[in-house]
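Only a part of the assembly is drawn; its chains keep their places, and the rest are absent.
To keep things simple, chains are lettered A, B and C as they appear, and every chain counts its residues starting from 1.
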Amino acid sequence: MTEPPDALPDGGRRARTGIPEIVFAEGKPAGRTLSLLAELRRLDPDGPALATRCPAPVLDAAPDAFPGEDVTVDPVGRTVTVGAVPPGRGDVLVLTAGTTDLPVARECAATLAALGVGVRLLPDVGVAGLHRLLSRLEDVRRADVVVVVAGMDGALPGVVAGLVAAPVIGLPTSVGYGVAEGGRAALTTMLAACSPGVVVVNIDNGVGAAAHAAKVLRVRHG
Amino acid sequence: MTEPPDALPDGGRRARTGIPEIVFAEGKPAGRTLSLLAELRRLDPDGPALATRCPAPVLDAAPDAFPGEDVTVDPVGRTVTVGAVPPGRGDVLVLTAGTTDLPVARECAATLAALGVGVRLLPDVGVAGLHRLLSRLEDVRRADVVVVVAGMDGALPGVVAGLVAAPVIGLPTSVGYGVAEGGRAALTTMLAACSPGVVVVNIDNGVGAAAHAAKVLRVRHG
Amino acid sequence: MTEPPDALPDGGRRARTGIPEIVFAEGKPAGRTLSLLAELRRLDPDGPALATRCPAPVLDAAPDAFPGEDVTVDPVGRTVTVGAVPPGRGDVLVLTAGTTDLPVARECAATLAALGVGVRLLPDVGVAGLHRLLSRLEDVRRADVVVVVAGMDGALPGVVAGLVAAPVIGLPTSVGYGVAEGGRAALTTMLAACSPGVVVVNIDNGVGAAAHAAKVLRVRHG
């Protein structure tokens, strides 16, 4: 059997699609994640390299693994960013329905930051206490794009999209039990939202929501 | 083979459980539905007899089929009530998220009326335009029980339950398409609602929501 | 990235909806659960603060964590109640089909107690030995509300609802294997129950069933 290399890193992805290749660290040995980050940093020096879903050994080893580089570690969102984070342009607001949705929200926020997008986080404004959202409506309305992170019933994105004009991205999380276990309930609620224009990404896919938001902010307008 | 009677009507169900036997007319020949109504009226004269999911032939024939009886027909909710509707006690509010949820809401309302419960109907206050609900909040808050009828994303019951103290019954409808087709999305959203205390009945089960609301109003309190 | 507080505790929920915010402790660090209990106790002193799904470290630490407070710990139901439990009003009966449904039943009972509702527990009266239920029918019939806890086939709530006039709340549990694994079979059985008026909450949602029962007991009757 011929023995090929295991991976073909895609160093041109940032130029081609606007989003660089990002290391999905879950299930990879820590050493492999770190060497992939170094390789992407070398192949694509125009921005920082990012790894997500990092297990503890990666989070622990990262600060010392890239001498001479800025390294940013978020232990809640489980992300590692290698290289200077560019200044944030635009204004993306990341809302969460509950506090347990925070890890996914922070993965999204770290990805936005690595992509050079300005980001604000506003957790725990779910529909069980609607006043928490309504009292911050002006803050919400001035965002360019709103990412709404929710598990359980996933009802928040539809409510937000009925209140603001900005594009709303629904980001379902696997938080929940019973019929909500694994995030399918939140996902289908968001897809079926009555407010037109809510778009949805895969469950727990903070990177996907951030990548779309970043692309939206780069659209050339007439 | 021995040949038994096809049905064993349960004339004592009202006395035993508070809810009389109700004829589910879908898939039954019109003549059979009408004769079952007559038989229940005879076995259980303490209140009107009710048939739900009535196809057109039943709705058309009912007014002339019970000489000397009050007959109430609702062509939208597809119900037929035979016998005088008792005065309504208590105050149950039936909300709908959209106008297409109205047939299920009206089945629920007609059942409540036949059970002697006071009922108000407030359609089309879904979360895509939240001001419609918020501007009527006082009307909603004075209800004893709130039934919330919704298809598509089924988000409304959780929002209502975060705003009022009355018991909230979620009544999912089969209105929807794509992931919402058949009402499963609305059902799971309601079951996963973050506001504690939302209870749920089967999809399109207006009778079940009404029966529970009627039982709630009869609880003896300390 | 702006750094907001992680949580926005909803101290007014008891006044607004009749049910205070309750801490869902699963997946939270023990310290966080305990501090949330303290914070809710401070924001909303009108009744005890409750945490459910408590892992062992919370159950162990709770008795000494709130000096000067009554603390009630149920290791089977995995609940912690901080503050004096009010006297119970009304009479809610919590039935279980089997002994393995007991943890969910006790979560429900502890929530009812914290909400100031009187509660009786009657375990192991499933349909495989119907005489166990039938011989206690008088006890069942004098309850104001009946919560029926069942896993596996979930058949018990429909049977109970055919025998009593009180409102029946079906509380499916994740107890079961094969097609019953995770509680979906019990849930759908309850939703499809032939006895009208059975309402259902999410799988293992003892809090939700208790919250609804408490709201029912507070309905003002005409």
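Simple rule for what comes next: a contact is a pair of C-beta atoms (placed from the backbone, for glycine too) under 8 Å apart; a residue touches a chain by one contact, two chains touch by 3 or more.
Here the structure is a predicted model, which is why all the values come from computation and not from measurement.
Colleague: For this file, with 3 copies placed, note down how many copies the whole complex has.
Modeller: All together, the file's complex is an assembly of 8 copies.
In the analysis below, only the chains that are shown with their structure count from here on.
Colleague: Find the geometric centre of each of chain A and chain C from their Cα atoms only, then give the gap between the two centres in Å, rounded to an integer.
Modeller: Taking the average C-alpha coordinate of chain A and of chain C, the gap between them is 35 Å.
Colleague: Please work out the Cα centroid separation of chain B and chain C, and write it as a whole number of Å.
Modeller: 27
Colleague: List the centre-to-centre spacing of chain A and chain B in whole Å, with centres computed as mean CA coordinates.
Modeller: Using C-alpha averages as centres, the distance is 43 Å.
Colleague: Using the touch definition from the top, which residues of chain B touch two or more other chains?
Modeller: Residues 161-163, 191-192, 195-196 of chain B touch two or more partner chains.
Colleague: Could you list, by residue number, the parts of chain C that touch chain A in their complex?
Modeller: Residues 1-8, 10, 12-13, 21, 24, 26-28, 172, 174, 182-184, 187, 202-205 of chain C touch chain A in their complex.
Colleague: Quick one: in the complex, what on chain C touches chain B?
Modeller: Against chain B, the touching part of chain C is residues 13, 16-19, 22, 89-91, 144-145, 161-169, 187, 191-192, 195-202, 207-209, 211-212, 214-222.
Colleague: Applying the document's contact rule, which stretches of chain A touch chain B when the two form their complex?
Modeller: 97-98, 126-130, 152-155, 158-159, 161-163, 176, 178-180, 184-186, 188-196
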